[in-house]
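Shown here: the complex without one of its protein chains, the others still in place.
So, subunit A:
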Amino acid sequence: MRNIMRVLLATLASALLLFGPVAATPAKEAPWLPEAAAYRLTLFLGNLEPLPWDDIETAWTEPYRGSEFSVGVLAWLDRKSDIEPDGLLDAIMREDLQAVFAEATRLVALRIEENLDRALAAEESATAQLAVQTARELYRAFEDGIAAADPEAARRIGLAWLELNSSTGSAGVLGAGATSADRDTMEAARAVISGYLAENYLLDSFAPRRTLSALPETAVLSGKAIEVPPSLPPGSDIFDQDPLPLLVLNFEEQGIDETDLPLVAYGDMLFDSAQLFGSPAQDLGIACSTCHNRSDVNQRLFIPGASHQPGAIDVDGAFFNPIFNDRRDDPLDIPSLRGLRFTGPYGRDGRFASLRDFTRNVVVNEFGGKEPTPFMLDALVAYMLEFDFLPNSMLTTDGRLTDTTQEAARRGEEIFNTPFVGLGDRSCASCHVPDANFLDRQAHDIGSVAPGYEGARAGALDTPTLLGTAYTAPYFHDGSLPTLAAVVDWFDETKSLGLTEEDRADLTAYLETVGAADEPYEAFDTENTAFRLAFAELTTFASTIDTLLPRRDAEHILLLTDTVAADLSADASTMSNLPARPEVYALAERLAAVGAAVRADDWKAAEASWTAFKSEADAIEERAF
C-alpha cells in the first residue's frame, strides 16, 4: 500500500547497475536531450512485438512525453546541428529495424563528436563547457551498455569527461579567478572518448541485433552474453500520483492494529514488493501498488509502447512477460481495487471468479514472477479483501442520496432509476444497483468494445462500481471517455435515451455525487509527511517477522527483509528531516542483517538483529519525517 512520491533528480538512474534487491522507489530522471531520448525510445520500442512503427517515428518527430524541450529531434537538429537525419528517416519509412538502429546509433555518436569539435574549437571557457556538457548528456544514451559490457572502459571514459571539463579553464568573473584552457589535456581526453565511439558506435555497419540495446559493437561481436539492466525509456512515469489517494482499510477503521494481523501485514508488504514479480518489472521496482496506488488507480502511470494514455497499461504485451504477449495492442485503463471483496468477478471482462486465481495470473503471467507460495497468495488476498470504498456522507448505506445533496443530483437520481427503451427497458440502476455498491456482478456487452473480428461476441464487460469514480477518470475499459459527463453523453447518444441538456447535467451531477468521497486524498503536512507514512508502513510490514522467526520460515522472511530494507533505505531520500537520514539507513541495515543471518542459517543472530531493529525503530519513530 505504500509507494510514495519521489522528488529527486538522478541523471543516470536508467543507466544504474542494480545490485541486490530493488526498491519500489523510482528515481526521477534528469531531462534527456531530444536525440538521446529518441534513441532510448527507439531501443525500447524496437524490442516490442508487434513493432510499433508509428511510435518509433513519433519518437524522432515529436518531443518525448514530459520533455522539457518544446521541439522534437528533427526541429532540434535543424537548430543545433549540421547533421542530416535523412538516412534514419528513410530507414524508419522502410521499417528496417536494423537500419534504424544503425542510423540512430551513428546519429547520436555524430552529435557527440560534433559537440566535442565545438568544445575543442571554442575560444571561451563557458562555450567549451556548454559543448562538453551537451556531449556528455548525449553520451548518456550509450552509457548503460558500456557499463554492462566493459566497466573498465566506462571508467576510463568517465574520467575522460572529468578531465575534459576540468581542462576547459574558467572565465572567472570579470577576469577574477580566470584560468586558461589546457588544450593538450582537452585533446587527450577527447581522444579517449572519440576513440571508443569510433570503435563501437560510429561504424558503417553493425552486427545484426536480436535485441536492441546500447551495448558497444565490440561487446556484441565478442559473442559474450551480456545483460544490460532493464530500464524504462524517456517519457515513462511510474511515480505515484499526487495528491496520493487515501487508503481505507476495513480493520484500520475499526481500530484494529495491522501489526496484530500478520497475514494481512505480510500481504500489504507483498502488494508493495517488486520481488513478487519477475524481470523486468522487478528490476524496475514495479509492484502491485505502482498501478493500484493506495488500492486506487495511478492516473499518471505511463510506459511508452505499453500505455496509450496515462493511467492505462497493456499487461499482456511484449515488455513484461514475452511468453504472455497476446500480440494485441489492447491497453486497459487501470481499475480501482476499492471495495474489492464486493466487486468480483475479476478482470475487466470478469474472467476470473476467484480473486486468488486472478492474483496468481497477475504475478506469474502478466509480470513474469515465480509461482507464489500458498502463504503469499493467502496473504495478498487477505490484505486486498480489507480494501473498503471511500466513505461518502452524501449516500445512505443502501445507495440513495441523503437529504443534503443538491437538487440537480436528486433529479439525476430519478433519471438513473428510470427505465429506457434504449436500455432494453432497463434503467442505469438495473446494472449499477444502488444497494449493491452500484454494480451487479455481471458482464454486459454495451457496445463499448470494438469487435476483434467479424462476428465476435467478446464485448461483454464486468459492470464497474460507480463509487469513488469522481477520482478515477478517465472512464470505460480503455479510458476513452475523459469525464463522467462524457459517459452520460455516450449512453444518451448510443442508446438513444433522448435526454435533454438539463437531464444530462442532472444525471452527471448524480454520478459525481455517487462517485464523490468525504476525504479522497491523503493529507500531509510538515511533520506528517509521505515519509512518515512510509516509515509506519515499512515497520508494520517488518512486524510480521515476529510471526515468521519462530516458524523458522526463511523463504518468507527473506522476501520481506529484501523488500523492506531496500525500500526503507531508498525512502530515506524523501525525508524532510535530513539529519535523521543516517539513522534510517542504519535501521535498514539492521533489517538487512536479519536477512543475512537467516541466509546463513544463524537464527540466534537473526533474532538479535530483529530485537535491535524493533527498539531502534521505536527510538527514531518521532524523528522519522
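Note that a contact is a pair of C-beta atoms (placed from the backbone, for glycine too) under 8 Å apart; a residue touches a chain by one contact, two chains touch by 3 or more; residues count from 1.
Definition applied: contacts and distances are computed from a predicted model.
Chain not shown in the complex: UniProt lists it as "Phosphonate transport system substrate-binding protein", one of "Putative circularly permuted ATP-grasp superfamily protein", "HEAT repeat-containing protein", "Phosphonate transport system substrate-binding protein" or "NADH-quinone oxidoreductase subunit H". Shown as candidates are A:L174, A:I323 or A:A450; the residue that touches the absent chain is A:L174.
Per the touch definition above, the residue from A:A38, A:V100, A:V132 or A:I545 contacting the chain not shown is A:V132. Touch with the chain that is not drawn comes from one residue among A:N165, A:S427 or A:T483, which is A:N165. The chain not shown here touches subunit A at positions 6, 8-13, 16, 18, 23, 25, 27, 30-31, 68-70, 126-127, 129-130, 132-133, 136, 155, 158-159, 162-163, 165-166, 170-174, 176-177, 179, 569-574, 578, 581-582, 585, 588.
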